[in-house]
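These notes concern the structure reproduced below.
In this view, the complex is presented without one of its protein chains, the others remaining in place.
Naming follows writing order (A and B), and every chain is counted from residue 1.
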Amino acid sequence: MMPLERAALVAMWTITALVVLTLLTPLVVTLIVSVSASSVFNLPPPALSVRWYERTLRLRDLWPAVRLSVALALLSTAISLVLGTLCAIALTRASFPGKTTLTTFMVSPLMMPGLVVGVALLSMLRELGLRDAWTSLLIGHVVITLPYVTRTVLASLTLFDFTLIEAARTLGHSPPRALVEVMVPVLAPAFLTSGLFAFLASLDNYPISIFLVDARNKTLPTLMLQYLEENPDPTIAAISSGLIVLTIVVLLVADRLVGLRRLAEF
Amino acid sequence: MSVAPVAVTAVSPRQPRVERIAWLALPGAAYLVVAFAVPLVLLLLTSVTRDGRLSLAGYAQFLADPFSWMVIQNTIRVAALTTVVCLLAGYPAAFALARAGGALQGMLLAALILPLSVGVVVKAFAWTILLRTDGLVNRMLVGTGVVDTPLRLLFTESGLVFGAANIFLPFMVLPIFAVVKLIDPRLTEAAATLGAGPLRRFVRVTLPLTMPGVIAGVAFVFSMSISMYVIPTLLMGDRFKTLSILVARSFLFMRDRSLGSTVSVVLLTIAVGVVVLSALLARRWQPER
Partner (left out) sequence: MAGLLTADHGRVTLDGADITRVPAHKRNVGVVFQSYALFPHLTVAENVAFGLQAHGTRASEIAGTVARVLALVRLADYGPRSIFALSGGQQQRIAVARALAVKPKLLLLDEPLSALDRKLRETMRMELGHLLRDLGITAIFVTHDQDEALVMSDRIAVMNHGRIEQFDTPAAIYAHPATPFVLDFVGMSTRLSGTVVAADGDVLVVDTAAGRVRARGRAGTGAAVLVAVRPENMRIGAGGENAVSLKVRDRVFLGSKLLVHFDAPGADQIVAEVPPDGAEHTAPGDLVTVRWSVDATLVYSAP
């Protein structure tokens, strides 16, 4: 191997090592700070303590916010899985004018500034007289999750061999049954991957949610940022650590079901 | 033996059936039109309406103010720097990921996907801890002798770019990795047999073939950087103004809806521009199949 190639490889692996380090350090630091006895963010912590975790149990607003965020995420993901899959099927199977434009449109909310989308939605809903925060949030969150589902399922369907459905029909299945029996197992990983990322995107969303929350209905990210601005102390680290651990568990389950490599194609 | 007569009639083309499937797209598309496109159009209309009449006064006022230009410059500069840092770090990482064998590749993927899945508030908060004067980054810099005294990283643009680039890294690495995975190793071998050395092989074969992934990654990271709110709020605080921060301020604190809608449309225009540009570039770089 020539010296240039060797140098390039060394550089590549060094940069990668640094990248991995910088990706994981924030998470590790959060975990450490959450068990620190000090209320200032010192590293290394002078002593260990679980008092910040105890505090989270006593926060009145926290658990309703968690419940709200999880419910929103689940519901919006479910709705998106249905709408998005139907859309993906149409985009793969049918040919009609403007198909490429429609595809770009369906995926575009991902690339638009969330704040702008949030404020626009808020204005329109107010004009229409809708004041209920819960419904507004749900409407907004489906806009967040729908592109994830459409994109991933579309990519999966593009690779799908539709003659399999015809084969199933020649073997005795009715058309809808053939569709279900053949397509669902093949699409299951795509559902899982896109559903997972849609769920996490909804759970994590700030820009759209901040405009649609009200005093009694706050999502978790909104609440967390509020805490950070009002009284920053390691309680936030405790909440964050809880989320990190939860995410690790979810990802382990997802890896078991679909494999990390599939997840990388979100 | 008699042959059963078979009548052959002209069969109409199967168009109606295809069109029926197309309607499956309606619920999803209609939803996005109503909940996403319409509100944005209404916002656009608000921004060009003054006292009930069509007027571009809002824009004129905004664009005449040098403060506005500073904000726009801040936004684009930070986004560009973040994207460049992300690209420089993410491009080699994508190759490493593609070359890594089974277990190592799994670990690298986990290292990328885990931060991706954890929320932006959690990550931005973690970076506020890391970038403190007594934080880990400074301790390392001083410890390895790169600097003599701790740098002020929090509430500086460099700190912001570094933190944001780090948070957006998976969005750069994964699209590029997806493309690198698909490159046929025979192509660089063929180039070598034709006399191309390592540098030429990279520049004339590998690099062009990775472009679709690079364009996707850059488009993602740049749009996310343009729109980011939580990260600059936590890492830069009040003094730094980007378009997103200005939008939030206008609506949430200043209650100035006309300014808010004007700035929103400016931000939106830039975002749409990025999408359109990346789509055009992607078409140019995608080998025709």
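Assume a contact is a pair of C-beta atoms (placed from the backbone, for glycine too) under 8 Å apart; a residue touches a chain by one contact, two chains touch by 3 or more.
Values in this document were obtained by computation on a predicted structure and should not be read as measured data.
Touched by the hidden chain within the whole complex are the displayed chains B. When you scan B:Val71, B:Leu160 or B:Ala191 for touch with the missing chain, the hit is B:Ala191. The residue touching the chain not shown here, chosen from B:Arg20, B:Arg77 or B:Arg200, is B:Arg200. From the options B:Val78, B:Leu209, B:Leu234 or B:Ala248, the residue with contact to the unseen chain in the full assembly is B:Leu209.
The missing chain lies against subunit B, touching residues 184, 186-187, 189-197, 200-201, 204-205, 208-209, 285, 287-289.
We adopt the following convention: only the chains that are shown with their structure count from here on.
One simple way to say how far apart two chains are is to compare their mean CA positions; for subunit A and subunit B this gives 15 Å. Residue ranges of subunit A in contact with subunit B, taken from their complex: 2, 4-5, 8, 11-13, 15-16, 18-20, 22-27, 29-30, 33, 41-43, 82-84, 86-87, 89-91, 93-96, 102, 104-106, 108-109, 111-117, 119-121, 123-124, 127, 139-140, 142-143, 146, 150, 196-197, 200, 203-204, 206-207, 210-211, 221, 224-225, 228, 236-237, 240, 243-244, 247-248, 250-251, 255, 260-261, 263-266. Across the complex, subunit B meets subunit A through its residues 18-19, 21-25, 27-29, 31-32, 35-40, 42-43, 46, 89-90, 92-93, 95-97, 105-106, 108-115, 117-123, 125-130, 132, 134-136, 139, 166, 169-170, 173-174, 177-178, 197-199, 202, 219-220, 223, 226-227, 229-230, 233-234, 243-244, 247-248, 251-252, 257, 260-261, 264, 267-268, 271-272, 274-275, 279.
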